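Comments concern the structure below.
One protein chain is absent from this view; the other protein chains keep their places.
Chain naming follows the written order as A and B, and within any one chain the residues start at number 1.
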Amino acid sequence: MYLFYVIVGVLFCVSYADFVRESELDYDGWLQLRLWQAFNDDPMPVFTERGNITVSSVRSGASVVGQNGLLPAQISALKNLAEHDGKYRLKVLARTSSGSEITFLSSVPACYLLGSDLEDIITIWLDSAAEPIAVSISSLGPCILDNPFTNMWTTNVVVRYPDGGPIPDTAMYIQKLEREREARERGETKDNRSFLAKYWMYIVPALIFLLLSSATNPEAAAGGSAQRQ
Amino acid sequence: MTMTANSKQSSKRSKWALDFAHKTKQDKSVEIPSPPGYTPTGSLFHNVEYMRESDSNHLIIKKSWDLALGPLKQVPMNLFIMYMAGSSISIFPIMMVGMLIIRPVKALFTLQQTFKVIEGTHAFGQKFVYFLGQLVNIALALYKCQSMGLLPTHASDWLAFVEPQTRVEYSGGGFIYV
């Protein structure tokens, strides 16, 4: 009998301040992702079911992850893959609220999964129409070939959508010009001090410097004359 | 030299004073006074010599303490120069700061020569104080450099030496042709 570890209810709320600032997402909807994984060290992947992710609202990014833990055989396959510098492949079937089904393929070096104790980040990128365009797996690593502490996945789900494009900031610039003009007008009326008043901070050090250098010279001369006596 | 001569004059008042008034017959037996500047006894000479020695020792110590404390005395002046130099990067402030640094460093290098004439119990202490004073001056100058941003203490100062990262993976591709 296989033991199935099911992690349910890992809830990650992802909200980014800048998304709120310039969100270009006009629509909200849900996403269902079914995940398949391949551990085999072979060009052709053999996919087995891993679990699924439900993003209840793409705008808030709230998601529920439900997936099986790894079996010992799978862990050893992963280790074997990592030893051969292979890649763990993940196939994702995304179903959107608009009814379309899109398949994505992503991969991560197996040793990174071992190094991070099966902690991975699944990033879902949406386009401006809230359709998923990329689902990619990544792991922070480091690249280690040891057995992981656990056989449970720790999956972080991140939903990202496009930022709004920049627009030329004309209003601010005009304001700035206005301010500068005002400042100039004010400055022109104010700055009619005398030459010394304006540049004293330069003249005084120069004078002091001159004084100092002339003051040190006689002393040295005096010392020299004394020695000659 | 002049100082020692003066002190001698003050201590041996009779040396230059000639008493012509008391010249009498009964004094005939008495020898005529020695010519000015002549001192017949050697003991006196000894005394003077001793006096002169202790005196000059004292003076040398005093003088060398002056020398040793010189750098420290310069500190307020340097502070003033630093204040006046301002923090802009232009030729005069740079020259000033350069002088502030170079002078103590030079002095440190010529430390042995400066203290060659000075011997005695205080020599080490004096040297140490002098050294310390110059260090204080250097520190001040460095502080000035730091405040002017002349010291390479930021990451940006070493940016030119950062090697580009070598790439591990190589990629190519684009639109499909068929």
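By our rule, a contact is a pair of C-beta atoms (placed from the backbone, for glycine too) under 8 Å apart; a residue touches a chain by one contact, two chains touch by 3 or more.
Keep this in mind: contacts and distances are computed from a predicted model.
Matching "37S ribosomal protein mrp4", "DNA-directed RNA polymerase III subunit RPC6", "Acetolactate synthase" or "ER membrane protein complex subunit 1" against the UniProt entry of the left-out chain gives the name "ER membrane protein complex subunit 1". Here one chain is not drawn; of A:D28, A:E49, A:E83 or A:D127, the residue touching it is A:D127.
Residues 24, 42-45, 85-87, 89, 100, 102-109, 112, 121, 123, 125, 127-129, 131, 133-136, 138-141, 143, 160-170, 172-173, 176, 195, 199, 202-203, 206 are the ones on chain A that touch the missing chain. Considering the complete assembly, chain B touches the hidden chain via residues 86-92, 149, 154-157, 159-160, 162-178.
The rule is simple: only the chains that are shown with their structure count from here on.
Touching chain A in their complex are the following residues of chain B: 1, 77, 80-81, 84-86, 92, 96. Taken in their complex, chain A has these residues touching chain B: 201, 204-206, 208-209, 212, 229.
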